[in-house]
Every structure is written in structure tokens, then in C-alpha cells.
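Yeah, one chain of the complex is gone here, protein chain that is, but the others are all in their spots.
On to chain A.
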Amino acid sequence: MNFSEVFKLSSLLCKFSPDGKYLASCVQYRLVVRDANTLQILQLYTCLDQIQHLEWSADSLFILCALYKRGLVQVWSLEQPEWHCKIDEGSAGLVASSWSPDGRHILNTTEFHLRITVWSLCTKSVSYIKYPKACQQGITFTRDGRYLALAERRDCRDYVSIFVCSDWQLLRHFDTDTQDLAGIEWAPNGCVLAVWDSCLEYKVLLYSLDGRLLSAFCAYEWSLGIKSVAWSPSSQFLAIGSYDGKVRILNHVTWKMITEFEHPATVNNPKIVVYKEAEKSPPLGHLAFPPPRAATGPLTSSESKYEIASMPVSLQTLKPATDRANPRIGVGALAFSPDNYFLATRNDSVPNAVWIWDIRKLRLLAVLEQLCTVRAFQWGPQQPRLAICTGGSKVYLWSPAGCVSVQVPGEGDFQVLSLCWHPSGDSLALLSKDHFCLCFLEMEKGVRMAFGQRGDCT
């Protein structure tokens, strides 16, 4: 495993192009495009103000930079550096901007969610969509880019509109039986739309592409409901994480629950492997007394490694403050591996742990307990490899073979706040508050990493 140099970054804006050739990152008002392999700067664009949002078009030809404070969107072309485009939303303001899947239209949401403006880069035409709902996840495109589902709110009722992306024509419009719709998401096959209610009510509704209600699911009443939702890449399962600390998995044939994953604070099953991150205390021999005033070497933070904990293991739990809004309980994050075999979850009341479930056997496979709160985790796009960061100077990788903790080299602390995978899964961008670096784990090296490195054979 190798690390690149550390580059400057602001607002955690760093993204690989969908084709994997380029890497775009923002430094204040500057947009830097690098070659993803050599990391040489290919293009440098200057925006009018600090960039707050960055997005590649699906064909990797254009980059969108949103300057929300100014109500501006600037678009840059990679092929024609001199080409430019600036969209001004004026006094209506701007709170969100995104590409349409064809990479030729931009959807801008105005302040107060007054409307969504669809700007075209091909023609002068501008479309408006009124009454978008301000919610957690109100816009979703099918994976093939044909359809857009949009959550709307009119006359105190929730609606979903389905548009055809090719000409922005309304295909279906139906009201949903929700109190306060919180999110919508297409199944990866683009035929089923999952709609869920706000946390006050546990309710998931499943609609067909033609607007028919396929099924509704409610696990319990009265207490706080859904916190997170994820489709499996095969569209076969819908995982629902809720405030009761459970993940429920629905199947795509009957839309009924197959299983329930609890997140107990104590693990007492010898089949489950609990990886516990343990701090290695620095060897005492190196300590000098009195300690040298000026540290000569780079500031080395304490090393850590994983240990396999012996059963039973009790995980560190937070006592949730139930008298406050947004209590730190429930399953707040879940993600399926790209091969559908694994599901990673985080229970917010056990903030240091990542749970990995075997979907083939529908049981808990492993638990990783970190020393710090898990900030983010993401599956590698090609292999079932999970990258985890905790805001410390290490990045953690899990694979079915085992897991490693890797110290990010460099002077000072490189606090990994976020990470994103290269589309090939060979490298990983690690983002800190104002720097980023790349972590390379090509296949052979990955294998070597897992199997032990080749020593000198002399």
C-alpha cells in the first residue's frame, strides 16, 4: 500500500471522474483537475467565489461547480478549456445543484424549494418543476438515466412525480400515503421506487414505475421510525435501518421482511469475529528523560492494530439523551457491497463499531470496533472491500480475508474525515479538513498486503 503526496483541499471537495481518468479537487475558488494515475495537473479553472459543491457529468466531460452563496453555477469542459458556462439563479437563490444523467442538463433547486430549474447545455430551453419537497432525499434518478422521481408537496400532501429525462415530460404523478415523506430511492433496476416516511412514523411504500403501489411495510408504531434505507445492487433486497437499532430486510418477490438484524451491545457467538482496534504503546526504550524540547522526527501518533477479541465482547455504547432531538440511536448508515454479499451497518448508539453482515447466510459475520467514532465507510466498487475512517490518521480496510489499519504517512496528523474510492477500486482518496492524498492498493499489492509481503530471496 502506497500513499501519494498530500495536496491542498477545501470543503472536502475531491472527486474521481466516472471514467476513472481524472481527479477533480477544489481549493477555495480554484478547481484543479489531475490525472488520476500520475496526479499531474491537467487543468486549472478559476471560479468566481468559493466552490461549495462539485460534480462530474456522467460522461466525464464536464464539471459543475456550485457557488451557493452567490447563487451561481459554473460549468467547465475538460475537452475545451476555453469553454465556459455560468448559470445565475439571481434573487431566487440556490441550495442544490446537480447533473441530469445525460450530462447535458443541470437541475438547480432554488432557496425555500420554490422550484427546480432545469437548464440545458444543448438548447436555450429552460424547464421548471414547481413544488419540490424539501426533504432528506427528494430527487432520484434511475441508474440507466431514463427517469427522474421527484418528491413534491402540495396542499399538505406528499406526491411523487416521475419524469422522462430525455424530454422532461411528466410520466406519472401520484400521491403517497405518507405523513411527511422523508426520502425516495429507485431500485437499481429502475422498476421499483422506495418511499419512506419521516422518522415520526415507520412506513415504507414501494411503487412500481407506473405508479402502482406494490406494497407497504410498517414494523412498529409509536416510537421513532426509519433512519436509513439502502437497496442491494441486485435490487433483490431493501435494507431499512431504524431508530430501534435494527435493520430489516425486505425481499423483492413478496416485499415482506426476510430477516431482522439486531445490533446487540454484547457479541457472544464464536462464529462472529470481533476485530478490536488496539493501541500499541510506543516502546519504552525510545523515551528520553527529559523529553527533547524540539521533536526531531515527524510527530508519530500512536500505532494501532487489530486484535481478535475473545468472546463475549461488550461494545462501547453511548447512553442516548432521549430528551433531545435527533438522538444518537438507531442504524444511521448502511451499505451493501457491490457483489451483494455483504452489508455494512453502523448503529449510532455504538458509534465506534461497524457491523458486517453476510447476506448469503443472513447473519452477522464480523464486527470492527474502532478506537474512535466511525466517520464514514464505503465499499470498494469492484471487490468486497470496505474502507473506514474515524477522523484519525489511519484508514481501515476490511475484506473477507481480514482487516488492516494503515497509518497515513506524513508530517503532522492527517485526519481522515472522508474517503472515496477510485471507480476501479485500485486507489482511494483520503480527505482531511484541508488536504487530501491518494492511497494506492493495486491488485497485486492488495494481494501482497493480505498475504504478507515478498521478502528478499537472496
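Points to keep in mind about this one:
In this section, a contact is a pair of C-beta atoms (placed from the backbone, for glycine too) under 8 Å apart; a residue touches a chain by one contact, two chains touch by 3 or more; residues count from 1.
As a working rule, contacts and distances are computed from a predicted model.
The complex appears with one chain absent; UniProt names that chain "SSX family member 2 interacting protein" among the candidates "EIPR1-like beta-propeller domain-containing protein", "Cytoplasmic tRNA 2-thiolation protein 1", "Eukaryotic translation initiation factor 3 subunit G" or "SSX family member 2 interacting protein". For the options A:242, A:304 or A:390, the residue in contact with the chain missing from this view is A:304. Checked against the full complex, the one of A:18, A:381, A:400 or A:423 touching the unshown chain is A:400. Interface residues of chain A with the unshown chain, by the touch rule above, are 1-5, 37-39, 58-59, 77, 82-92, 102-104, 110, 112, 114-115, 119-126, 146-147, 153, 155-156, 164, 167, 169, 171, 179-180, 189-191, 200, 208-210, 222, 253, 273, 275, 280, 297-298, 300, 303-308, 366, 400-407, 409, 438, 440, 449-458.
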